[in-house]
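Quick one: structure below, then a few questions.
As you look at this complex, bear in mind that one protein chain is not there, while each of the others sits in place.
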Amino acid sequence: MLTQFNRRLLIAAAIGGAIAAGAPALAQDKSIVVASTTSTQDSGLFEYLLPLVKAKTGITVKVISQGTGQALDTGRRGDADVVFVHAKSAEEKFLAEGQGVKRYPVMYNDFVLIGPKSDPAGIKGMKDVGKALTAIMDKKADFISRGDKSGTHVAELALWKASGIDIEAAKGPWYKSIGQGMGAALNTAGAGNAYVLSDRGTWIHYKNKDQLAVLVEGDKRMFNQYGVMLVNPEKHPTVKKDLGQAFIDYLISPEGQKAIANYKINGEQLFYPNAEDRGA
Amino acid sequence: MTGETSALQLVLTGDPGLYAIVGLSLLVSLSAVLCAALIGVPFGALLALTRFPGRAGVIVVLNALMGLPPVVAGLAIYLLLSRSGPLGSLGLLFTPQAMIIAQTLLVTPIIAALTRQTVEDLWAEYRDELAALDVGPIGRVATLVWDARFSLVTALLAGFGRAAAEVGAIIIVGGNIDGFTRTMTTAIALETSKGDLPLAIGLGLVLIAIIILINALAWGARRAGERYAG
Partner (left out) sequence: MRAPLADLPVVLANATVVAGAVTILDRVSLTFAAGPPTVLIGPNGAGKTTLLRAAMGLTRLTQGEITWGGRADAPPTRRAILFQLPVMLRRSAAANIDYALGMTDVPRTQRIDELLALVGLQGLGRRPARRLSGGEQQRLALARALARDPAILFLDEPTASLDPAATKAIEDIIRAVAARGVKVVMSTHDLGQARRLGGDIVLLHRGRLIEHGPAKDFFDSPRSDETRKFIAAELLV
């Protein structure tokens, strides 16, 4: 029957149309993929910064937010054009492997030691993060570790080490490695009255603070430096080096640095630009 | 979607960001169901009508794949589409197309397995009649699929439910890029990690409402179709 044949044609056309609609020129011309960290995403920095990048350079930046370790691996596979992370030692290793072109310091914020307001380990107000961590360990107070090779996780491990504690040997049931992002770690700490190390940006932007508070801050060892690198186009030919470099150039330009300094939540500045500090 | 907003406000004010996310969620999941149906329905129907050594094993594996962990499917597609992977030159990683592919992988076993069961039951009923009408193998598949169409709607809905609800696969292959590959489920995951639980649960309710709406439409269409075609 003709009508039935027509109906089949119609269905076929609808199917074809739907598949075509699945790919509506989604390949935008001027776009790059930036592998970055959960802290930059969860702190809301990118939501604020990317429209400014677009306005200035015309580049659409697609941010994949992962832990620093995973973000660097995404770069290693050639799946990102730029990596924007915060673990200097891991970044230098990335460069040494020839995976990155050059590392540019961009900004810093600091880590803060968060814990329940009841503060079972009694660390509130301590100026020495080493003493605070020692107190937590001695009291076997619950501590949440990111455990995901992120920049924050790397920094946490470095802080234990700097405090003279071999955490691999000292950890017990009180030390919970969750293998998730910063927000999840804060949620877990809040639910279980545990201590947790967070970057300040994520903490300020975090909405579910409830019984959690900053207990220790200001120790110089809790300094958190962010760096940005173009993935090496010689290793990965698909890297959009011009657009990627233009993004980096904007970040470290006076205009970009000023924009970063201007990102505030409730009047509180989250990141401190320091691109001119070549040693950072 | 920043600041002190609730999901209800976003819905009521017609927030373009929210609508883009909803639109992408539907586009990805419905496209995946469509692709999975194009693969899974004929495959399931063929499996129902053929007998070969190892068929029982294929059915068991197919049924088991209905429970394929999304994160595993996502990882497999990620490794396939990564620039360092075999299909890296296509440049599909972190695009909606990659998300459709990953969800197609998740949904196809569901549709194929349910189709096989449905068609096999119908085959038992139709077998003699189609043999008497001297219908060939391809005609049998076509006839059984067409006559099972109202039951197969349920298989498609099961597949859609799976696709619309999962986050593990699409967050890996899509990257949860704001305005590009962010869907309802990845947005919910993000808001949860930001600690904005009220917005996260609000978005969850919006997602559930959409899924209910789609199911209601499908149910209505099925009822109307059955009334017309018996």
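Note that the chains are named A and B in the order they appear, and that numbering of residues resets to 1 at the start of each chain.
FYI, a contact is a pair of C-beta atoms (placed from the backbone, for glycine too) under 8 Å apart; a residue touches a chain by one contact, two chains touch by 3 or more.
All values reported here derive from a predicted model rather than from experimental measurement.
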Identified contact with the non-displayed chain, of B:L8, B:V61 or B:A131: B:A131
Residue among B:S82, B:T104, B:T118 or B:T143 that touches the chain left out of view: B:T143
Touching residues (missing chain, whole complex) on chain B: 125-126, 128-129, 131-135, 139, 143, 147-150, 227-230
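The working rule: only the chains that are shown with their structure count from here on.
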Chain centre separation in whole Å, for chain B relative to chain A (CA means): 31
Residue numbers on chain B that touch chain A, as the complex places them: 2, 27-28, 30-31, 34-35, 38, 82-85, 88-89, 91, 93-97, 100, 175-178, 180-181, 190, 192-197
Chain A residues touching chain B - in the complex, by the definition given at the top: 15, 18-19, 21-23, 26-27, 33, 38, 41-42, 44, 46-48, 50, 60, 62-65, 77-79, 180-184, 186-187, 190, 205-209, 236, 238
